[in-house]
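Note that one protein chain of the assembly has been removed; the remaining protein chains are unaltered in position.
Presenting subunit A:
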Amino acid sequence: MTVPFHRLLIVETRKLFDTRSAMILTAVLLLLTVAAIAGRGLYIGPDLQRLVWTAGLGYANLLPVLGILTVTNEWSHRTALTTFALEPRRWRVMAAKAVPPTLAAAVASLFALLVAVPATALAGAVRHVPAHWNATPATMAGWTATNVLFTLAGVALGALLLNAPAAIVVYLASTGVWNAVAMLGGTGETLAEWLDLNRTAAPLATGDWADVAPARLAASAALWIVIPLLLGVVRVSRREVR
């Protein structure tokens, strides 16, 4: 009997919010969401779905960074010394680390909806036009799933590189790199269509479930989430902690 998994989960969830930088990141995320949705509501009018997606612009960058920092923090502040002395089975710690940012992404998606509903009503009232209550459970589910996928990609990249700046740069640069690859003729385009998570998840993000290509989504998720996460767990398990 060592540390039960639920205790690791509680601890890793606390670590997501119990430091100054984490609190600042959370506050920025919440404020940006409110500001972006309210601002866009006044600009484009009462369109619930588009207002929800507005939050996605910030989420697409901030949630993966949250995922990256969750993992890399242990190495940048060398708290891994304590964490892995308390639980020597490091893969269990890594598994516990993947959960809180995933939940945070789901909660953040729900939060965007909660902000977008009054923003839509308000925008309709201010502009004297009827509101479009056009967000459906299906589109919300697809969008939430996309946010979760991107966050997991951040966790996986953080686990693989164990270095926050490197992981953040690779993540942010990946969109541009794929756009460049897609312009390299037929092969490049095919590669991007199958392996660029941004592309494969695009129909999911907009809730166009019929356009989702499961094989392509799975291939890109394997490349950006499953493989780096597994390699990262192996790396962490073997690494000497100093």
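Heads up, the rule we're going with is that a contact is a pair of C-beta atoms (placed from the backbone, for glycine too) under 8 Å apart; a residue touches a chain by one contact, two chains touch by 3 or more; residues count from 1.
By our rule, contacts and distances are computed from a predicted model.
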> Out of "ABC-2 type transport system ATP-binding protein", "3-isopropylmalate dehydratase small subunit", "Urease accessory protein UreD" or "histidine kinase", what name does the UniProt record list for the absent chain?
Replying inline: "ABC-2 type transport system ATP-binding protein"
>> Touch as defined at the start, partner being the missing chain; which of A:L30, A:I44, A:L57 or A:L81 qualifies?
In response: A:L81
> In terms of residues, what is the contact footprint of the unshown chain on subunit A?
Replying inline: 1-4, 7-8, 10-11, 14-15, 18-22, 73, 77-82, 84-89, 240-242
